[in-house]
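Of the protein chains in this complex, all but one are displayed in their positions.
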Amino acid sequence: MKITILAFGNIADLTGKSSWKITCGNNTKDLLQTLHGEFPELHKVKYVLAINKKLILMNTLLNDGDTVALLPPFSGG
Amino acid sequence: MKITILAFGNIADLTGKSSWKITCGNNTKDLLQTLHGEFPELHKVKYVLAINKKLILMNTLLNDGDTVALLPPFSGG
Amino acid sequence: MEQNKIKNVFVNGAISPIFVGEAIAKHTNKKNIGAHSIFLGQVRCDLIENNSVVAIHYSAYMEMAEERLHEIRESIFKKYNLICMHIYHSLGRVEAGGICLFVFTSSIHRKDSIDACTEIVERIKNEVAIWGKELFEDESFVWKNPA
Partner (left out) sequence: MEQNKIKNVFVNGAISPIFVGEAIAKHTNKKNIGAHSIFLGQVRCDLIENNSVVAIHYSAYMEMAEERLHEIRESIFKKYNLICMHIYHSLGRVEAGGICLFVFTSSIHRKDSIDACTEIVERIKNEVAIWGKELFEDESFVWKNPA
C-alpha cells in the first residue's frame, strides 16, 4: 500500500514533518508498526487515526492512495 | 393609616393613575378591600403587592407612611 | 471582582450592537478571562390577532428593580466563579429588531460564564419589576405576557 501520512500538533513536532508518503501493509495495525519503527517516540504520546478524514477506532483495512492522519487530542476553542 | 399606592403596567391603565395616597385600615387585606371598592375591575386582573419594595405573600400589617405597590406579572427581557 | 460597584442597568431605548462590541473590547486587557457568555433579548415583530408588534415600551418600578438586580448580582457572584458581570435593560420604546436586554458574564473556564448567564436571564425575567407593552401598527397595545 502507498499511503499519505498527515501529522498534526505535537505528533508533527515528533516526526519532524507534517505530510509524507509511506509504503506499508494493507491495514492500520501494520501501518502503525511501520510508523513506530521509524518514530519510537510515538509510543509515548496520545493520538487517534483518521482515514480519509474519518476517525477509526479499531484495526481497519487500507486502500492504495488513502490518507491517514495522526491526530493528538483536539484543543481548539 | 396613610398609605402611598403605586400602580404599574395594566393596573395603572385600570386605575387611571400610577401614584396616589389612600387612607385605610392597618393591614393589606383591609387596604385591598378599600382599593377593590374604588376599582372593581381589580378583581379581574392578576397582581401581587409589595410593601416598601418587598413582595408580600399573605395579609401583612401596615405602618403609617408605607408605600404599597400593585405589581402585575413581570414581563421584562 | 466588581460585585460591589453600583451598576447602572437601565438604558433609554434600544441597546446598540456597537455598544455590545465595545463592552467586549473592554475585556481584552483582562488576561485571566477564558470565556465570555452573552445573551441578547431582541424585540420580535409578533403577529397578535393579525396586528403586528412594531415596538415594545418598557417601564419599571425602578427602586425595586434596582434592589433586586443588586441581589441577583450578589448571589450570582457567590454561586459562580466569575471575573465580570454586566447587565443592561432598556426602558422606553424599543422598535422591533432592537435589543432590549444584554447580559454579559466572563470567567476563567466556560462552565461558569455559561451557567451564570443563563441563570441571570431567567431571574431577570421572573423576578425584576419590569413590564413590556407591545405596541401595534394601528397604535393599539397589549401588555406583554411573561415569557
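For clarity, chains are labelled A, B and C in written order, and residue numbers in each chain start from 1.
Rule of thumb we're sticking to: a contact is a pair of C-beta atoms (placed from the backbone, for glycine too) under 8 Å apart; a residue touches a chain by one contact, two chains touch by 3 or more.
In this text, all values refer to a predicted model and were calculated from it rather than measured experimentally.
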{"item": "Chains in view that touch the one left out, judged over the entire complex", "value": "A, C"}
{"item": "Touch list for chain A against the chain that is not drawn", "value": "6, 8-10, 13, 50, 53, 69, 71-77"}
{"item": "Touch residues of chain C, complete complex, unshown partner", "value": "17-22, 24-25, 27-45, 96-99, 106, 108-110, 114, 118, 121, 147"}
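Operating definition for what follows: only the chains that are shown with their structure count from here on.
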{"item": "Most contacted chain pair (by C-beta pair count)", "value": "B-C"}
{"item": "Separation of chain A from chain C, taking each centre as the mean of its C-alpha atoms, in whole Å", "value": "49"}
{"item": "Distance between the centres, which are taken as Cα means, of chain C and chain B, whole angstrom", "value": "27"}
